[in-house]
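With one protein chain withheld, the remaining protein chains of the complex are depicted in position.
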Amino acid sequence: MLFQVRMDVRIPHDLDPIRADELKRVERERAHELQKQGVWRHLWRIAGQYSNVSIFDVDTVQQLHDIVSTLPLFPFMDIAVTPLCRHPSSIRDDDR
Amino acid sequence: MLFQVRMDVRIPHDLDPIRADELKRVERERAHELQKQGVWRHLWRIAGQYSNVSIFDVDTVQQLHDIVSTLPLFPFMDIAVTPLCRHPSSIRDDDR
Amino acid sequence: MLFQVRMDVRIPHDLDPIRADELKRVERERAHELQKQGVWRHLWRIAGQYSNVSIFDVDTVQQLHDIVSTLPLFPFMDIAVTPLCRHPSSIRDDDR
Amino acid sequence: MLFQVRMDVRIPHDLDPIRADELKRVERERAHELQKQGVWRHLWRIAGQYSNVSIFDVDTVQQLHDIVSTLPLFPFMDIAVTPLCRHPSSIRDDDR
Amino acid sequence: MLFQVRMDVRIPHDLDPIRADELKRVERERAHELQKQGVWRHLWRIAGQYSNVSIFDVDTVQQLHDIVSTLPLFPFMDIAVTPLCRHPSSIRDDDR
Amino acid sequence: MLFQVRMDVRIPHDLDPIRADELKRVERERAHELQKQGVWRHLWRIAGQYSNVSIFDVDTVQQLHDIVSTLPLFPFMDIAVTPLCRHPSSIRDDDR
Amino acid sequence: MLFQVRMDVRIPHDLDPIRADELKRVERERAHELQKQGVWRHLWRIAGQYSNVSIFDVDTVQQLHDIVSTLPLFPFMDIAVTPLCRHPSSIRDDDR
Amino acid sequence: MLFQVRMDVRIPHDLDPIRADELKRVERERAHELQKQGVWRHLWRIAGQYSNVSIFDVDTVQQLHDIVSTLPLFPFMDIAVTPLCRHPSSIRDDDR
Amino acid sequence: MLFQVRMDVRIPHDLDPIRADELKRVERERAHELQKQGVWRHLWRIAGQYSNVSIFDVDTVQQLHDIVSTLPLFPFMDIAVTPLCRHPSSIRDDDR
Partner (left out) sequence: MLFQVRMDVRIPHDLDPIRADELKRVERERAHELQKQGVWRHLWRIAGQYSNVSIFDVDTVQQLHDIVSTLPLFPFMDIAVTPLCRHPSSIRDDDR
């Protein structure tokens, strides 16, 4: 099942920069791993923003929550989840 | 270049149903065609809504506008365009 | 999987009252049926509004969309879908 | 009487983590207790958010306020209360 | 139990004026009756608006909904319900 | 003249708790006093919120502002003022 | 007492143009009259909008409501009322 | 040319009170001066808020910006500018 | 003086198409004329919308209003005006 997730990152300016860098580094690793597993199917930057739009492919809502809520930057992100399904006019098998 | 486009369809209830059906039929044909050309890269239904989220892959903003504004249902849609670009943590060549 | 769905009904005042009554009658039948099947798990009226809050229990997002988008009043409702999952502090087996 | 309560938790990043953990621990205990009493009837996590949707079953609005406003995380939550009542199409005796 | 109810009246300009007047007449009668019963405790006009703010005193949420949803102008009103309870600094016995 | 005033209290979590308690204590005293004078006619807690809805009965807008803006918690409150007047359907002499 | 009133005029496009012109003519006469009486103290057009910002000088909120709610275009206006009072830094006697 | 300017003052609670008082003192002096020059034509307090509504009479937009952006409290204010012009129904020569 | 003006066109679907076309034709002529005069300095389409963003160069706010409010599509547009002035970092003489 596909879910669109928008994440707007808002790191407080008084957060320790070393901690912030470490969080971002682990976030990147986690994103790589989840993309390789096919769970994080798409990942785009929104132009001009510290934000991304992603498409997740998960078996359950629970799995989606477990992934998103354990991202290192989770406490510093505004997150919006939109459940998607097949569009009757789609011709791509992949756009389930 | 990739753009996320969200379209919320709001067909007035007093629109002639025959005209509405014809608009939807041509819209579907146009969507098929643009998907085959690779311009309309993804097309998903938003669950529980008469809305879609799409990813368009175009050469220019002008091309995007020409496509979207000539869709048969354009006069009856609220449309939001979000320009996307490559995310530094993406590992898919395709997510330009 | 559980989804909270809020439906705000907005029937245009110039809709034929006989058609409106027929839509409501079929809507009620459909609601009964889906509750009996266990898919429409909870159904509450929001006090002072022509609106309801519901909990659906479905196997896929697609199933949720197919149910909601074929309700007779669908064209006259504003609908908001919120995916739910188990809360770590929940003690009810049923609140998956 | 049933009330839907949505709680969005916003713990400031500079709150002492030991105090935060203690608040969460007591909050969990309090949630268990109130669920056992039948007052906190449902408790779900909103997917991708540090938020919950709950259904409370109380005798008075005052009782609802006394419960919610004494939760340990109350000072760090945005709370929205929606009074519910029986839906004419409901077939579950329990959805009062 | 007390509930604040705000009602914003939006009568479509193409509603038959005779029907509109009849609806308003019955609405007024119903308001008188409910005030006499003590259920509709306060009723104020919001200055410069076709809107009112009211305080209802009811035994249950269900009773509140039954009253509000059967007002003749209900289909033409935007309604917001706010549950109230005793304020710890209140000194009026009446402000339960 | 009657004004509805909604006050949402937002005390910063890093405010000195002793100062916060002192502000609340003086606020309570001031509320008692103004209720006794008949100026602060009604005072209700909004269920589930650190907020109140009040009705003030003042001779001038200036008097209203002088009262509200000198409340000890004024710097920590979001305040919304709604001027009220007699509703043509009211039957209570008191609801001027 | 001074009140700022913003009026946004939204005349439905299918209103009979002769009726619309008559409403505007009477509205203009009423505005002249009220300005001469000193009640409608200021009247400005908002640039680029079919809207005005006005300052009314009235003895009571009731008087304000009676004036605004009997304007011929009242049913076709969105109206926002803001109560004003003397600013401590004002040096104009007139800006009560 | 006239511009309506609304200023909502939001002084952070952890700003040094001596600096805050000094900013307010200079702001008051600057307001007096600009009122005497006729540039700051009207200045009202919004009742119940730490906000003002003002009318500025300037020769150019640049002059307006130079005045507003050099006010001592400018960094702590949310500001909304509305360009005004003569209303066709105005009878006051002064309401240009 | 420069003003940014955003115009969102919302032509009702039941407007006579011949009248709509005539309005658009005259609107286009008027836009050409005002661009030639240098008053309508920039005119861009917003991609995916029936909207434009424009920069007007006028001597007074009144002139701006007279131009915008006499455009043939004015009754069918939502319009937002933003007064602009020289940016201290600008190096173009033309961006007054």
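Here are some notes:
For reference, chains read A, B, C, D, E, F, G, H and I in written order, and residue numbers begin at 1 within each chain.
Convention: a residue touches a chain if its C-beta (ideal position, glycine included) is under 8 Å from a C-beta of that chain, and two chains touch if they have at least 3 such contacts.
Remember, it's a predicted structure, so these values are computed and weren't measured experimentally.
Counting over the whole complex, chain A has residues 11, 13-14, 45, 47-50 touching the chain that is not drawn.
Contacts to the hidden chain, counted on chain H, fall at residues 5, 12, 14-15, 61-62, 64-65, 68-69, 74-76, 79-81. Considering the complete assembly, chain B touches the hidden chain via residues 1-3, 60-62, 64-65, 81, 83-86.
Criterion: only the chains that are shown with their structure count from here on.
Hopping across touching chains, the smallest step count from chain D to chain H is 2.
Touching of two or more other chains is recorded for residues 14, 61-62, 64-65, 81 of chain I.
Applying the touch definition to every pair of chains gives A-B, A-C, A-D, B-C, B-I, C-D, C-E, D-E, D-F, E-F, E-G, F-G, F-H, G-H, G-I, H-I.
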